[in-house]
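Pasting a structure here, questions to come.
Heads up, one of the protein chains got dropped from this complex, but the rest are sitting where they should.
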Amino acid sequence: MTAPLYPLQYEGLVREALREDLGRAGDLTTDAIVPPDRRARGAVVFRREGRVAGLDVALAAFRELDAAARVGLQTPEGHDAAGGEVVAIVDSSARALLTAERVALNLLGRLSGIATATRDVVRSLEGTGAKVVCTRKTTPGLRVLEKYAVRVGGGGNHRFGLDDAVLVKDNHRVLAGGVAAAVARVRAHVGHMVKVEVEVDTLDELREALDLGVDVVLLDNMTLPLLREAVALARGRALLEASGGITPETARAVAETGVDMISLGWLTHSVRNLDVAFDIQPTSLS
Amino acid sequence: MTAPLYPLQYEGLVREALREDLGRAGDLTTDAIVPPDRRARGAVVFRREGRVAGLDVALAAFRELDAAARVGLQTPEGHDAAGGEVVAIVDSSARALLTAERVALNLLGRLSGIATATRDVVRSLEGTGAKVVCTRKTTPGLRVLEKYAVRVGGGGNHRFGLDDAVLVKDNHRVLAGGVAAAVARVRAHVGHMVKVEVEVDTLDELREALDLGVDVVLLDNMTLPLLREAVALARGRALLEASGGITPETARAVAETGVDMISLGWLTHSVRNLDVAFDIQPTSLS
Amino acid sequence: MTAPLYPLQYEGLVREALREDLGRAGDLTTDAIVPPDRRARGAVVFRREGRVAGLDVALAAFRELDAAARVGLQTPEGHDAAGGEVVAIVDSSARALLTAERVALNLLGRLSGIATATRDVVRSLEGTGAKVVCTRKTTPGLRVLEKYAVRVGGGGNHRFGLDDAVLVKDNHRVLAGGVAAAVARVRAHVGHMVKVEVEVDTLDELREALDLGVDVVLLDNMTLPLLREAVALARGRALLEASGGITPETARAVAETGVDMISLGWLTHSVRNLDVAFDIQPTSLS
Amino acid sequence: MTAPLYPLQYEGLVREALREDLGRAGDLTTDAIVPPDRRARGAVVFRREGRVAGLDVALAAFRELDAAARVGLQTPEGHDAAGGEVVAIVDSSARALLTAERVALNLLGRLSGIATATRDVVRSLEGTGAKVVCTRKTTPGLRVLEKYAVRVGGGGNHRFGLDDAVLVKDNHRVLAGGVAAAVARVRAHVGHMVKVEVEVDTLDELREALDLGVDVVLLDNMTLPLLREAVALARGRALLEASGGITPETARAVAETGVDMISLGWLTHSVRNLDVAFDIQPTSLS
Amino acid sequence: MTAPLYPLQYEGLVREALREDLGRAGDLTTDAIVPPDRRARGAVVFRREGRVAGLDVALAAFRELDAAARVGLQTPEGHDAAGGEVVAIVDSSARALLTAERVALNLLGRLSGIATATRDVVRSLEGTGAKVVCTRKTTPGLRVLEKYAVRVGGGGNHRFGLDDAVLVKDNHRVLAGGVAAAVARVRAHVGHMVKVEVEVDTLDELREALDLGVDVVLLDNMTLPLLREAVALARGRALLEASGGITPETARAVAETGVDMISLGWLTHSVRNLDVAFDIQPTSLS
Partner (left out) sequence: MTAPLYPLQYEGLVREALREDLGRAGDLTTDAIVPPDRRARGAVVFRREGRVAGLDVALAAFRELDAAARVGLQTPEGHDAAGGEVVAIVDSSARALLTAERVALNLLGRLSGIATATRDVVRSLEGTGAKVVCTRKTTPGLRVLEKYAVRVGGGGNHRFGLDDAVLVKDNHRVLAGGVAAAVARVRAHVGHMVKVEVEVDTLDELREALDLGVDVVLLDNMTLPLLREAVALARGRALLEASGGITPETARAVAETGVDMISLGWLTHSVRNLDVAFDIQPTSLS
């Protein structure tokens, strides 16, 4: 039961994306060629294997252009589609299919790309007990959608922003004059419903953080041996998050050190769109 | 003299990105730890070699939070920075540096990533005469910025939307009953300032399109030998654009067939963010 | 098959226009006098002969105030209504009829006024081969609607903005140091899907522009003899557009010089609204 | 001391108008031809005599594109400029001048056109004691600006919307079952700060309205003799407004009947833009 | 027949309020616990006696989250509900009930609180002939709603803003150099559909205002004996409004002086929300 997206959160984006593509003069090609009463059917096809994420968001583009469009999901959100598999079918005016296609695919391709990449890393860690989480390195304006796609891929969400949890980073530590001072100031000023995480570079700093009783410690760019020592040292007194330059290739080794979670910026900032196509065929009756 | 971005086009996005990150409660960590009158200096550093794109956009994030922030560009937009090179320095309130950092880096990393990838493909085609162009496979809401980054990388822009040029695709052809019918309808309905491109799959279709006098022909997913035949057949009567699954690895070979341009969706939909860091150090005087 | 308007493009404007008229306290008169459950029928009547443009836009105002309003078009968009002809009938709550009336008529009157004026000029040129096109001299915020009305009137659209085609004007020429320099810079920087037009004042400049192979030449404020010479000189090497102070009275003479098109700013900036009325009568059953 | 426009009321519109013109790719021509550091001076010139209205609004367009633009008014808002007179000079980047020109002129031309037409009617009524007022027949989205231009022309403003005064029209009367019933309902429901006007077609209705003590009576489409009778009958017990199909040609005769004011829809819905030009010349120093 | 609220006026606010509460990650608790297909019924219950105001606004929150929500009003808007009375029932997805509850209750509680407080003052003045009116001391962004709630409570609305009537206050008088000068300037500049009110502190000023023939006089912070003198002095030549520090406790005595109306800022700026609860129970069939 992945936490859902609310239409309230994406309708504006879908409309904005359509306006961005329609510009002022609209779809010149389609409007010149296709009569307004022509109807057609379009099939959304995964060109290669991947996890389906963002169907509702993507298909909303067709409904914006044809309120009477009928959408048939062929596979549920979050399932793994085979290469060539049809994941949804849209019956609507032919114009709406042609005009909304690119916006729908741009959204579906991006979100399914993130979900698929997340799923692959999650799978690669099976048996290790480490969780995969994303970061705030998201596309401006799309954070809610991209973090949702990570959840569909089986990953977890780190902070959604600067305001839902504390993360004391290097610069904060320096400006505060040490971890202890930073944490003290945080505790004096932040509400009781907020968790506190501290970033550390060394085992000494880790010790200091653990003694302060923080909820989570971010182990920044540590070597595998150091990570193992950190796990041994913490003995569950705080959650441990490994971070910094971890790739799908190195993730398993990091996970095997025993950390509780691994955070990966590239899940949202450098992932490839999944290749999704849209096959249109005229329907007999208009 | 790359066509510029207008602040009118990105100010809203930068503000929206900051609001997305600040949420309702703002930067809990920084506000608890850093006094409001503390000042600091931050250096934007390219962690690996790449082309600088989006400096104005990214640095606008700091000015939004501290109207008195002073920004010093260390390298001009569009230049190739070495790994470790400082590309800009920001002097402002320490809070603004820490709070706007992620938004600024998300923007700069994405745009520089696109510019760098474009530059690399452009370079790989040197001597061939083929131009690199992007597509409409852009991130919803960021099309203007991403197409700008392609220009900074030395690439060209294909259509910005459905409304600034005609592109007759497969589905249009089918619905119109052939290329000739489609082009006839387009010419009857579209303004005189609009160019017409037609997508073809075969040499017969190419011949038909050339005879119709269209401005550009998109050669979809053709093999190298077919592309060479197409070039021989067209003899400059229309611009030829190769498209469909071209990668940086295959681009050179495609270009050497003699086509006029190569369009690459992955320049905008699947490129990695450039790794950019922000080093902050307190300044002595507040 | 005139290219359509998308509701996505005008719904916001209609809502904004209603808000502008409702203010904060709403329709004081109607709300005091008419019970909420009273129903009525309103007929949209053309007070004088004219071409119908903007029905969907105008009637959307009633639906915004009464989602259950039923609208019956009595004549299709783009047809020529006689004076006194009913073009649409609206059945809805009496309040919605009275409250949305002015917004609906302001929109329909303006768009039909433009369409009618355009139609009249187009008709006056019959047999000459010259096309009527509009300019960027449109009402701020209404460009998409006004250019649509020109199309309904049988005219063509010139550029929708500064970004969908190049038009090198006097000032550009001066700043570039001549037509050739200007066109060279344009070709070096602008995408391959963009047409190029150059404005000229003399035949020498026309010659220069033709030799440069531009797509369109704007002949600015030329006398009829000069226009005839220009047509003879160009012999189809570029489209020729006559512009500058042309009125409905002078348009025919200009067209007979053989130019390809005539652009008329007053179609959008100085046209009279068509006189449209709204006759309301209570319906028996609420 | 005409009531002013607030920047808060027009800044958004100016930005929207610029975005409408810039589209996604910006000013292709100017950006290709004019270097970013080139400076120039532009003079706003009235091509024919007219009253200046909207200078602040229009010139805001240049400042939006070049925050350092310096604007010198050569004549105050509300003055009558001769044909050929320079009304303002703008020094800024050459790009900003070229790119914002059309938006600035579209606004200035429309508002000065309205102010000039209003002034002319006001002048033609000199000595009659009748006031010229506008209606709600304004361009959607521009009501505040257009009503301001009427004031600059020396006219007065009728209602700004449905909510700042009561106007009982024919349809209200019918639905209420008579003028007396309508006014009674209004008085029972509307606040004490709201004036009440009633539209009448006959002298009997006028008598009824006067006996009800309404503030203003609208005499709809009455002949001159009838208007004279109405004035005699009212003897100052209410303000009398003549309305319906009045033109500049007939306005004087209507005014001479002794009515207090004349309302003219065409001041805002059918007036010609004033012809305004923008002469640009490069400045020596960048 | 209280003048209504238009959905056009509150839909945006309801959506904004939901977004404010959902933030980026949505309703974490409900989404984790309640399956998406679970249905439930919620009853809106008045915890203490009060007048119902804002039902449509409040219940719109549920429809925003579940377009298929069915809402049953148990009591009409504007009626007085007993403590414990159910005023509405909502059948919808259980998630929508839980997630929209707080937004709905915040709106209903505030508007019903205002309506109830207004009703109580109105009742306390029964027999005096004085009307209760609100002021511009409303919550930023909620003026339309709060003034509506005052009407539901039986009160009247004073100005909706600075633009729908004139109110000459102390500072205006000082800056103009006296009441007469202020009123003269107002009459020279303001439209004929606008009423004029003047604030006075003394009987001399009241005399001056009455002689000027203003529509309403605001008697600011006068003692009861002074108010009685003012009423005697005015003898109906203008409406008299008592204002300044009047409380529910003192209102009756003020009203008995014979003034026409009493204005009370606290009706909108300091009233307690009515205590409203939402009882949810699962329904058997999903």
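We call the chains A, B, C, D and E, going by the order they appear; numbering starts again at 1 in every chain.
In this text, contacts are C-beta pairs under 8 Å (C-beta built on N, C-alpha and C of every residue); 3 or more make two chains touch, one makes a residue touch a chain.
What you are looking at is a predicted structure, and each value in this text was computed from that prediction instead of being measured.
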Partners of the unshown chain among those that are drawn: A, B, C, D, E
Touch as defined at the start, partner being the missing chain; which of E:Arg143, E:His158 or E:His192 qualifies? E:Arg143
Touching the absent chain in the whole complex: find that residue among A:Pro76, A:Gly191 or A:Pro225. A:Gly191
Taking the full complex into account, find the residue in E:Pro36, E:Gly83, E:Gly129 or E:Gly161 that is in contact with the omitted chain. E:Gly161
Determine which one of E:Ala53, E:Val194, E:Val214 or E:Ala234 touches the chain that has been left out. E:Val194
Considering the whole complex rather than only what is displayed, give the residues of chain B touching the chain that is not shown. 15, 18-19, 22-26, 28, 31-32, 35-36, 64-65
Which positions on chain E touch the chain that was left off? 13-14, 16-17, 20-34, 38, 40, 94, 97-99, 102-103, 105-107, 109-110, 113, 136-143, 160-169, 171-172, 174-176, 182, 185-186, 188-191, 194, 266, 269-273, 280, 282
What is the set of chain D residues that contact the non-displayed chain in the whole complex? 1, 3-6, 8-9, 143-144, 147, 157, 160-161, 164
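Heads up, the rule we're going with is that only the chains that are shown with their structure count from here on.
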Touching both chain D and chain E (chains): A, B, C
Hey, which chain ends up farthest from chain E, C-alpha centres compared? B
Answer with same or different: of all residue numbers used at the interface between chain B and chain D, are over half used by both copies? different
Any chance you could check whether B-E or A-E wins on number of contacting C-beta pairs? A-E
Can you work out the whole-Å distance between the CA centroids of chain A and chain D? 51
Approximate Å spacing (C-alpha centroids) for the pair chain C, chain E: 44
List, in ascending order, every residue of chain C touching at least 2 other chains. 1, 3, 22-26, 28, 31-32, 143, 157, 160-161, 163-165, 185, 189, 191, 194
Which of line, ring, star, complete and other names the graph you get from chains that touch? complete
